[in-house]
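So that we are looking at the same thing, I have put the structure below in structure tokens.
Note that this complex is displayed minus one protein chain, with the remaining chains in position.
== subunit A ==
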Amino acid sequence: MDSHHSYSQVKGVSTGVSNLFIKSYVSSKTINKLIQVHDRIFCCIAGSLADAQAVTKMAKFQLSFHSIQMESPPLVKAAASIMRELCYNNKEELQAGFITAGWDRKKGPQIYVVSLGGMLLSQPFTIGGSGSTYIYGYVDAKFKPDMSLEEAIQFSTNALALAMGRDNVSGGVVHLVVITEAEVKHVVVPGNKLPKFHDE
């Protein structure tokens, strides 16, 4: 879709990290869990961060090679496929899940979920990670197809803020990446600027 009104992808993650070996220790409050694997394709990571970083590094390499061979920017589906191969073939050792999203010339904005065991699924919106269980109800109620950019950003920020309010291992700042045909924009929302709800 090349019109102005294609709804762009807004991907957000909250960035508290707790090191599994040291119980409930927050080792970093500001890491960015949105990794760029190509110009218009990003991956959100969840689960063991070491595994996730290793997989995305590998995928980035394979994807750049693929796009040189094809002599055109890769499809989002191709990127998701590469992640899925890596997750499925190494499913015993790895423990990371991904959301791959981006824009390509063929189908416009797309979102693919690559889950723990290696499932690949395309969805209009998706949530993941430990904090996601708390916001299933909220996103089911509030999501509308064909939202505008501002609405989508507001929706993501609200959902993340609610999840961070309930999940003890999510927190810190909110990273958002807006991907459109024209550009990629990275927005950071610090904790004190997050929306507040009734009990705060």
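Note that in this section a residue touches a chain if its C-beta (ideal position, glycine included) is under 8 Å from a C-beta of that chain, and two chains touch if they have at least 3 such contacts; residues count from 1.
Here is the rule we use: contacts and distances are computed from a predicted model.
Selecting from "Proteasome subunit beta", "Sodium/hydrogen exchanger", "Cell cycle control protein 50A" or "Cdc23 domain-containing protein", the unshown chain of this assembly corresponds to "Proteasome subunit beta" (UniProt protein name). Residue A:K144 is the one among A:K91, A:R105 or A:K144 that touches the chain not shown. Summary of contacts with the chain left out: across A:A163, A:L176 or A:V189, the touching residue is A:A163. When the omitted chain is restored, the residue from A:I135, A:A152 or A:V173 that touches it is A:I135. Taking the complete complex into account, residues 123-124, 133-145, 158-159, 162-163, 165-166, 197-199 of subunit A touch the chain not shown.
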